[in-house]
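Read through the structure below, which is laid out as structure tokens, and then see the notes.
Omission of a single protein chain aside, the complex is shown with its protein chains in their original locations.
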Amino acid sequence: MPDANLLPDATTTDGVFLVLAIVLPAAGVLLSFVLGGRYAERIALVLLPSGFILATIILVDVWQSGHRLVYIVGDWKPPLGIALRADGLSAAMMVVMAIVFCAVAIFAYADFGTRAGSAEARAPFAFWILLMAIWGAMNLIFLGGDLFTLYVALELLTFAAVPLVCLDGRAETLQAALRYLIFALLGSILYLVGTALLYGSYATLDIVLLSRQIRAEPATLVAAALMTIGLFAKTALFPLHLWLPPAHAGAPAAASAVLSAVVVKGSFFLVVRLWFDVMPGMLGGAGAQLFGALGAAAIIFGSVVALQQQRLKLLIAYSTVAQIGYLFLIFPLALDAASGQLQGSGALTGGIIQAISHATAKAAMFMAAGLIYAALGHDRIAELGGIARALPMTIFAFALGGVSLIGLPPSGGFLAKWILLEATVATGQWWWALVILAGGLFTSCYMFIVLSRAVAPSGAPLKLKTAVPKYQEAAALALALTSLLLGLVALGPIDIIEVGRPDSIMVGSR
Amino acid sequence: MIGQTTLLASAFVVPFGMLLLCLWPQILNRMPSLLAFAPIPALAAVLLVATDSSFAIGSARFHLTFAMDRPGAMLLGVSALLWIAAGAYASQYLQNRPNHGRFVVCWLMTLTGCVGVFLAADMVGFYFLLALLTLGACGLVIYHETPSAWRAGAVYIGLALLAEAFLLMAFVLLASEIPGNSLLIRDAAAALPTSPQRDLILALLIAGFGMKAGLVPFHFWMPLAYSAAPTPAAAVLSGAVVKASILGMIRFLPLGTALPDWGTAIAAAGLFAALYGVVIGITQRSPRLVLAYSSVSQMGFIIAIIGMGMLTGDGRAALAAAFYAAHHVLVKGALFLSVGVIAATGSRRLWPMLLPAAIIAVGLGGLPLTGGALAKFVADELLGDSTASTIATLSAIGTTLLMLQFLRHLASTASQDPQATANAGLVWPWLATAAVSLVVPWTLYLTVPRGTLPDPLSAAVLWKALWPVLLGGALAMALWRWWRSMPQIPKGDIIVALDGGVRAAVTWGKALQRTDSVLRQWPAATVSLLILTVALGAAVLAR
Amino acid sequence: MTILSIFDIGLVVLILAVGAASIGMREAFSAVIGFVVYGLLLSIAWVRLSAVDVALTEAAIGGGMTGMLMLGAVARLRFAKGNDSRTSLPVRLAAGILCALVAAGLAIAVLSPPEVIPTLAPMAMENLPQSGLGNPVAGVLFVYRALDTLLEKVVLILALLGVWSLAPDRMWGGIPGLRVYAQPNSKLTFLAQLLPPVGIVVAVYMCWVGAKEPGGAFQGGTVLAAMWLLVMIAGLTSVPSISQRWLRLLLVAGPMIFLAIGIAGMVLANAFLAYPAGYAKPLIVAVEVALTLSIGVALGLLAAGPPERVQRP
Partner (left out) sequence: MNAATLFGLCGAALVGLGLYGLVTNPEPLRKILAFNLLGSGVFLVFGVVAKRAAASGLGGDPVPQAMVITAIVVAFAATAMAIALVLRLLQETGRSTLSSDTSAATDTAGADS
């Protein structure tokens, strides 16, 4: 076992930022928990923007150096210790998620702000802490270099996400939260058994070390299968999506935004880490096609069911089910038939862009839906008439989010779709192209339904229940614009996603 | 050179900037009166910028390129004229009507997209601007918010996005064929004839552009959309916007290479559409619908020209098609505007108003000395003396018939009040368009390379153009006699079949939803989790 | 076949039987009792696997605390109405087959170890003296993989927040809904007076000894939690309201101190969560003590549930 003793990496300069990305949220959670009351919100409103700055620094560092940033925690190198690593993939995801967090925080200030002098209240206290916890968990998922650390991160994410679902305490959200919790726990335990088997075979769970030693033997493959299905359950990939629609549709708007935009991407990211980084040569054709088939089924089912929803938030939730499907199309598309390896360029880049553009667009759409709900007191699609006149900015944000989901240029959705379609052409798998294009058409159908209702005049004069603060609308609009303009990264730093990949070949992606 | 680039850019940057300015409500309120000025930079660019000049924005590896080529310049120029006139018409039209804001925003979106498409030289830019155009045009179609407008809008955007899906796939395939990183349309068209995927790409391109150009059987959106849209919008949609797809065909299809199979197919489809539009159009009773079906027919004819070009590998087809299309831009625009003008005119003032409409309408059928005759003459060169030429003559007879039918219905829509006169703000833009439609084809004719074409003013040519018109007129007399026994065909004809399809789709949708709700039950979901685990395990173990 | 291996086989059969029973039983109450027994049997299995640390944790948390939580829940759920019908036979059959397949796959994986079994044990032992610790498990938890341990404490806090957040709004800041049986001079009271001092001594010992031998913060914390719960149930001390500042401080003290020492390591040693040479042991012990307290309080409050009563003025 000479390989295991080969120490792969050492702390790089600026590696300390990786620690900060995890320590800041953790400290924020703990401090807010003690101080309580208004402090929770203040701490979150200070830390989340600094998280964005931090993520940007990491991104710039990775971009300029062209290498991974590494930090060896406790100065104990893997396999005994734990390493944190930031490659292009994680840096890009971190920055976009940080943008989503900042926007959500601004948006949530209206619903979860505590007025001076009032006593600590349940929902705000819980919300701000959980928001910071999700932020920390996501950072850990992006940076963690050890599969068990990633398990802890997954649990952190689950425990932060579940209470968000039932923050308003209604019976149906409680039930949704319970379903979510039990299903997510099932997912984590399957992941955990996989890590046990991997440790048994290699005595390390470090991603880089594992990738050097990995062998196609039964224990490893069984472990990979169990972990993957566990992560699928947490990502709500069709047909394991039972928990997603009620949970995402029932949660408060700010929470829905985080759950739909951010949380499901965590487990997806781990699927990518597992198959692209740990065992790029293990998936094989049949496995990759299975991933793709599930993704395709998700796109078709999610979109068609979304089309038939009568409530806006449920429609958006089903749209998330569909959009998650796109993410899994990258596996068959990234598989190089000749070498049997998953390639870390092309399709993967498209998938990550899809993930981040969906994150921004979907968060914007859930925020918009929340504002509509607040203004009308309901979100029945058939009765949205007149809302476009009452809340033009909100509907505009919703529409822009839709443009990105449909995949019209210059949105990130378009760029992702283009890259994925290119990959279908390059690998000759036209059937995925059909699914990708059909998905876009379905999306435009339900966007048309919603928008046509929204711009239609109202029967009776519309009376808004509450005045919607401008900054909430602005937060939604800012995210929607981010998503819309994300396609412009094609003009510049799109290569960053491939930085730090072992097989990165900087050609081919446009 | 910098000045030229700036001018070229300003053609679509100015309308786009005006679109952005609409974010400020004060400016938005004043915008209707400024609509006519938005296309002026485009016109200036056509007149002043040298052909084949281009510029790019973006990084070295990925950029959007814009360029002016001959067909593009021709279509852009006449389109800009129509946009200016229709914009002036719209500013009057919008007075005392609700929802200025939405109209203006959609108008500017469509304009930006329309101008941009004519200038876009790479596939991504082309696709983007086409999408922008579609969204804006859809907004214009549903402006009146009546149920039929909503239906028209839904059909329009549905079909347009379907078409764009085909196009996107074609573009991606083309991009993979082009050696290197280029995304230029020029390179794509050059790579197409030798591509191993040639037939697939051609099928996708023709399906996509055909849908957007209203090629039968995808024509049904045209009657719906043009009858629902506000008058100035119908004018630009039927005149300028629909030509984007013609330009797409001209640019993407390899017209310089003889592809007899494809050429025959396209030409046949186009000529069939040319006749089909006439036949169905005759049965319609509203002037807008007749015009819409005439558009179906005319677009079919233009596509047929392109097809004939492909058949023989005659590169001149591009210019001929663009020339014919340019003529149609102005005539169809002017005719749609006339519908609005006549509706506001009483019987006392009717004839002076009807006469210009009559001239350009019959000109569409090829009345000698009009632009229509000239356009037909240029096209005839390509069609030769084959069956296609016969069909073209038939179509000319039919078009004359159809246009007379249009005039008859048009006259019947005149205002009930005999004293009513249309507002000058409506009349002048219309008259200007009509006049331009007569003059510009002759101007443009001078740009078509001379020498190969015989003189359009010789007696033989004049007679060849005249007799179909006369025959059409005679047929119209006969038709009016038996008018009552004509069948009534609902607008959009085959869309009735589409309704059946929608019902089937709904049934399928419900079935999927039921499946979904079964799968979301706890035992079903967990059992599928186990199945997936076993399946994935088997898949990776078996490799 | 040695006696021990016969013992092992018997143990495994027993574990599986009790496990199956607690899954298959119709009565929820008996199922939970079965589960508690199962937890105790399992800790014996852990001893047989030479993992005394885990055995202690499993007995204290897996069997004890979890069993207690479930018993409390069963008692309340007796009043639930309209419970679901049983899953239909075909589904059960399909599930049975599929579960068997998954278990078989797992068994294959477990039964096919690599030829040379890799291990980190030598490396862990080799570096242990640097930390001054004697117990390699504690070494992993507090030295090599301290990040996991730290974050897991945050998970615990989050779980508690999650439980608390289930309270109705008006109950926020109130008292957890632990059932209190305040009957003076009952056996419970006697037990509650007798056990805690012993328990606290045990807890302190476990925490202290954890540095050298099996035992540590988790186990100590669990014993503390159990004692605290006992005292509260017996009504000897009042259940604190969740808005108490001292309570929150106690809850986060452990992870906070851990985090602070970790950050100090960036300056004083050469990395986050590294200990300065020579000070490793005292620092780790300090962390352990703080964690024991925090874990004890957190586990106790997790078991006590969300606030259900408003604090009396």
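List of remarks:
By letter and in written order, the chains are A, B and C; residue numbering begins at 1 in each of them.
The working rule: a contact is a pair of C-beta atoms (placed from the backbone, for glycine too) under 8 Å apart; a residue touches a chain by one contact, two chains touch by 3 or more.
If you're wondering where the values come from, they're calculated on a predicted model, not measured in any experiment.
Shown chains touched by the undisplayed chain in the intact complex: A, B, C. Of the candidate positions C:R76, C:R170 or C:R309, contact with the unshown chain belongs to C:R76.
Here one chain is not drawn; of A:A133, A:L181 or A:M393, the residue touching it is A:L181.
Remark: the omitted chain is touched by one listed residue; of A:A121, A:A196, A:A216 or A:L464 this is A:A196. Residue-level contact of subunit C with the missing chain is found at 4-5, 8-9, 12, 15-16, 19-20, 22-23, 28, 31-32, 35, 38-39, 42, 45-46, 48-51, 53-54, 57-58, 61-62, 65-66, 69-70, 72-74, 76-77, 79-87, 91-92, 95-96, 99-100, 102-104, 106-107, 110-111, 113, 117-122, 124-126, 136-137, 139-141, 144-145, 148-149, 152, 155-156, 159-160, 162-163, 166, 218, 295, 299, 302-303, 305-306. Mapped onto subunit B, the footprint of the missing chain covers residues 510, 513-514, 516-518, 520-523, 526-527, 530.
Counting the whole complex, the residues of subunit A in touch with the unshown chain are 80, 148, 151-152, 155, 158-159, 162-163, 166, 169-179, 181-182, 185-186, 189, 192-193, 195-197, 199-200, 203, 245-246, 249-250, 308-311, 314.
We take it that only the chains that are shown with their structure count from here on.
Put simply, the C-alpha centre of subunit B and that of subunit C have 71 angstrom between them. Centre-to-centre spacing of subunit A and subunit B amounts to 41 Å, using the average Cα coordinate of each chain.
Shown for subunit B are the residues in touch with two or more other chains, namely 526, 533, 537.
The residues of subunit A that reach two or more other chains are 218, 222, 225-226, listed in rising order.
Subunit C makes touch with subunit B in their complex at residues 87, 91, 94-95, 98-99, 101-102, 105.
Of all residues in subunit C, those touching subunit A in their complex are 102, 105-106, 108-110, 112-114, 116, 118-120, 123-124, 127, 143-148, 150-152, 154-155, 157-159, 161-162, 164-169, 172-173, 243, 245, 248-249, 251-252, 255-256, 259, 262-263, 265-266, 269-274. Across the complex, subunit C is touched by residues 1, 4, 11, 16, 19, 22-23, 26-27, 29-31, 33-34, 36, 71-76, 79-82, 119-123, 125-126, 129-130, 133, 136, 140, 148-149, 152-153, 155-156, 159-160, 162-163, 166-167, 169, 174, 193, 197, 200-204, 217-219, 222-223, 225-226 of subunit A.
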